[in-house]
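I'd like to ask some things about the structure below.
A selection of the complex's chains, in situ.
All chains are identified by letter, namely A and B, in their written order; residue positions are counted from 1 within each chain.
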Amino acid sequence: MNLNDLPAGTDTDHQLTVAGKTYNSKLLVGTGKYKDFQETRDAVVASGTGIVTVTVRRVNIGQHQDEPNLLDFVPPGEFTILPNTGGCYNAADAVYTLQMAREMLGGHSLCKLEVLGDEKTLFPNMPETLKAAETLIKDGFDVMVYCSDDPIQAKMLEDMGCVAIMPLASLIGSGMGILNPWNLSLIIEQTQVPVIVDAGVGTASDAAIAMELGCDGVLMNTAIAKARDPIRMALAMRDAVRAGRNAYLAG
Amino acid sequence: MNAIQIELNGRPHPADANYTLADLVAKLGLAGKSLAISINREVIKRSDWPQRRLAAADRIEIVHAIGGG
């Protein structure tokens, strides 16, 4: 939305504050599954996001090393880089991966913890997630945590000190939208830190619905990256998040 | 000179006993890239790369950022 259109002051209504830092968009986007890094950047820019997730993986040794680097296209100077633990199935791997990420990013402590339950569903492994969150928080990380929509375990993660609760809307990459709005509403109601819907958002209306329920943000990747026209879908998501937020505020 | 065998990102890799981590990174053409390195799963600060020498059988992991959600 063109901010000039907005009544004075409403701008802040579309900001997101996580771990003490404020961003001008409530939309967070991933960088996976794009055609190339240029398309990744174009979609990220079009989305208007301030927070971009990346995954940490082994370098392919020996491969000619002049290949482009993701962080050259979404530089930490321009965006807040949010390293995740995609591919980790236990607490130890997740903690180690984020320690590596912190070193790689010059010590910044914001991270997205996701410990997966199995390769088929990518549903979170909550016991390992709780264990990893505790270790990471002790180690000084600001943990944004991918979790199930279980309000009790979400509360445990908040009480532990996580800086954002990120329940799945539905299975990662499924695009099925918000399967259980009641659980999500329970989490929103009880949570003091930002609640950001993560995974399962399939199209613009799903993002709008999440915001209308009162979420503080939405994180998505596949819905944009796998669209026929990722740039346009990024614009759609940017506007859908604003529309849903305005609808929530206008009640 | 004195050759040793290390494990690099899960594969056996030859190295020189005099190598520092910085040397290894340079040899691999990774100097100046945005990376993190661990030896035997312990993260090694970038500032320590020049001093830190390799030992035989060290399990070295070098990671970078790729696309993810």
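For this structure, a couple of remarks:
Just so we're on the same page, a residue touches a chain if its C-beta (ideal position, glycine included) is under 8 Å from a C-beta of that chain, and two chains touch if they have at least 3 such contacts.
All values reported here derive from a predicted model rather than from experimental measurement.
Copy numbers for the complete complex, expressed as a formula over the labels shown, read A x4, B x4.
Criterion: only the chains that are shown with their structure count from here on.
Each chain gets one centre point, the mean of its Cα atoms, and the points for chain A and chain B are 31 Å apart. Listing the residues of chain B that touch chain A in their complex gives 8-11, 13, 28-30, 33-38, 41, 43-46, 61-69.
On chain A, the positions that touch chain B within their shared complex are 30-34, 40, 53-59, 61-62, 65-66, 69-71, 81, 83-84, 86, 96-97, 99-105, 172, 199, 219-222.
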